[in-house]
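The complex is shown incomplete by one protein chain, all other protein chains being positioned as in the whole.
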Amino acid sequence: MKKLINDPRTVVAEALQGVALAHPGLLTVVTGPDHIHRADAPVQGKVALVSGGGSGHEPLHGGFVGYGMLDAAVPGAVFTSPTPDPILAATLAVDGGAGVLHIVKNYTGDVLNFETAADLAEAEGVQVRAVITDDDVAVKDSLYTAGRRGVAGTVFVEKIAGAAAQRGDDLDAVTAIAQRVNAATRSMGVALTAPTVPHAGEPSFDIGDDEIEIGIGIHGEPGRERIALEPADAIVDRILAPIVEDLPFASGDEVLLLVNGMGATPLIELYVAFRRAHESLAAQGITVTRSLVGSYVTSLEMQGFSLSLLKLDAELTELWDAPVQTAALRWGR
Amino acid sequence: MKKLINDPRTVVAEALQGVALAHPGLLTVVTGPDHIHRADAPVQGKVALVSGGGSGHEPLHGGFVGYGMLDAAVPGAVFTSPTPDPILAATLAVDGGAGVLHIVKNYTGDVLNFETAADLAEAEGVQVRAVITDDDVAVKDSLYTAGRRGVAGTVFVEKIAGAAAQRGDDLDAVTAIAQRVNAATRSMGVALTAPTVPHAGEPSFDIGDDEIEIGIGIHGEPGRERIALEPADAIVDRILAPIVEDLPFASGDEVLLLVNGMGATPLIELYVAFRRAHESLAAQGITVTRSLVGSYVTSLEMQGFSLSLLKLDAELTELWDAPVQTAALRWGR
Amino acid sequence: MTLGRAWARDWVGRSARVIAEQRTRLISLDREIGDGDHGENMERGFQAVVVKLADLDPDAAPAEVLKLVATTLISTVGGASGPLYGTAYLKASGAIAGLEELDGTALVALLGAARDGVVLRGKAEVGDKTMIDAWTPAVEAAGQAQAEGRSEAQILDAAAAAAESGSASTDPLVARKGRASYLGERAVGHRDPGSVSTALILRAAADAATGGT
Partner (left out) sequence: MTLGRAWARDWVGRSARVIAEQRTRLISLDREIGDGDHGENMERGFQAVVVKLADLDPDAAPAEVLKLVATTLISTVGGASGPLYGTAYLKASGAIAGLEELDGTALVALLGAARDGVVLRGKAEVGDKTMIDAWTPAVEAAGQAQAEGRSEAQILDAAAAAAESGSASTDPLVARKGRASYLGERAVGHRDPGSVSTALILRAAADAATGGT
């Protein structure tokens, strides 16, 4: 295992110290229990958004804290949901009297720990709602699974619900927007290599030099199937089809397309993938009117990428375009 | 070799098509000879900035084209300087009558090809100046080398000279600012793994599982020395010392600190490194008043990072803070 | 011979030791069909428990000990296993509230409440390839042993043995809960890590009752 760390047990805490030093005007980092919140939190009268989950997916979620997006992020250990204590602390810290929305990726651990924190926060008089993101079409959503995973589409939910909260929507309205975005988002990912969790010391899965994992999760959970390495265009087509079919997206739709690097995929390769996805969608009559290319929801140093598609309407487009000022996503101010 | 590409020979062209599709309002991509320029180029009366070099360092340089930074970027083949033709085409495309500054990283190939292009542009009546960036302290700057390499500090030159041009400085003034930034910038990098150039198909160097390369270049050129893997703090100290000594930076200085990922280093690790660099500088009385953490000057999928330090003054700080709107760096608009 | 505070503390101490010893095995199992953190999560939690237990009033009743385990695991483990084990110990503590000494009936109630706590949070059934596949046979075997008039030590031994074979029974299953459920058929042939940690913890309970090593 080759990592730029001091000790697997201190990596999250030390990174948080780095975040605090790098973004003094923007973010406040609280230690014990650890969380990151907007430097100007609580914003009185604004619905507050809190997200979180295991570390190792940076910039998700801490990179999305700031004006127009999240009010707080709660990092757990690497690939491990945070416990209720810091979620509760973050929730109390950012509540501006208008209630708090928890944005939770659909993993058993995340759901349970956020649930407990929400109960405790409600007991302290803070109104809490939750939206569970589950955009990953690689997993069958049936009674026989824990349901779809929340993956890179979570960024859409955080940005757009964040903009709704920033414009002054109330808790019900922000929750409804978040749910609407999640319901209109589909994603799927591919891994070329496996990530190595620092405390595990070994890659999360073994994969041959000429193999790729289709339908990979963001924690190195194995995916749908293992196939031989293919040209980029073929891989893009392979994961775009189930995304389009699932919603389904249809001719005439306008979409936001995210080509998301999983950590170690060069930007030049992400643009190669973007080109193909854009072309294939165009051929189906689907127009990419907004886009994002980069590594936003990562899996440590895993090589791979995911595609996420959100069906846009005028309101969602306007909220996507609204100003945002965070460490990882910034425009309009 | 595991890459998300179709063919080593088409990767740059396909990525450029992706860039064009992803940033329609911001960038124009010209093919034959290939270059990227601001969608609103030429900006009449503004000094234009053109940079370029081998591909594989994305977002450098194309990600820095836009308001307040570069007017054009010229991508060569992976890790290979572009030829004079596209440099000339870009220079002619963006000249707004106030002359063009070439920002060239100090490699024999880049210098020679930009030189030829500048001669040809001058022959067409365009005034051209060049600044050669050479911030890499890993290389001895002596008669016995090709001189220091231009590495991640190039971003400082592009941003700050871009802001000077945007505010209306003339060609001499913009050139002087660019030179001043380069003269006050020092960098050094470390590799944990080697990049693989697509057409080469093999890693650029062999490195053991417990070894790191100190003083790595951004093209997989081997560095100063090969040592055993160390904790992050020790590595940071090891490369920060020669940077600080070289200018030298001194107690009382205010600096801009860039912790730059080389491609496959997780953001969480970059923040661990940032923390240590910030701490060590503080202990020496050097204050980090501006900072940047992320993968800005990469070397394909190489794991590793570099530190860059710029000694700030009031004017450089103001120019750094000035609005910028590019694919990879954006604030203030 | 009923079991009191000494047993409760010893159970916790043994659990912490065996989880630490088996950390890498739990990580490996979770790497295969999950995300590779189960051993790390559990070790982090139980080390914290050991530290806190040292500060607990020596006269604290067994229910207090289990409550401390519950709150500590909830606030240090994270992941799926944190809330699940946390709720298990919380409910187990409730089932023996006020008792200084635990007889067979109390032990069966403790185990049953723990299992019910996991089900309350995680909604898993036997056969879903989760820790429930260890807990439920353990509860049933303990009930049976108690009905047959066995000693407290024998009841816990029966529970541990049933948890161990329950854990082994997860090998051929397709998972329907937790991360392994994403894998479909590919989970077949792998043992559920949470069922293994449950079996280790219940074996620690039995060992604490006999003073064995």
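Note that the chains take the letters A, B and C in the order they are written out, and that residue 1 is the start of every chain.
Note that in this section a contact is a pair of C-beta atoms (placed from the backbone, for glycine too) under 8 Å apart; a residue touches a chain by one contact, two chains touch by 3 or more.
Quantities reported herein were computed from a predicted structural model and do not represent experimental measurements.
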Partner chains on view for the chain not depicted: B
Touch with the omitted chain, as defined above, among B:Pro84, B:Gly99 or B:Gly153: B:Pro84
Touching residue (missing chain; options B:Lys2, B:Arg167 or B:His199): B:His199
Touching residue (missing chain; options B:Tyr67, B:Tyr107 or B:Tyr296): B:Tyr107
Missing-partner contacts on chain B, residue numbers: 33, 54, 76-85, 107-109, 112-113, 115-116, 138-140, 143-146, 149, 197, 199-200, 202, 204-205, 217, 219-223
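In this section, only the chains that are shown with their structure count from here on.
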Gap in Å, rounded to a whole number, between the CA centres of chain C and chain B: 55
Centroid spacing, where centroids are CA-atom means, of chain A and chain C in whole angstrom: 33
Set of chain A residues in contact with two or more other chains: 78
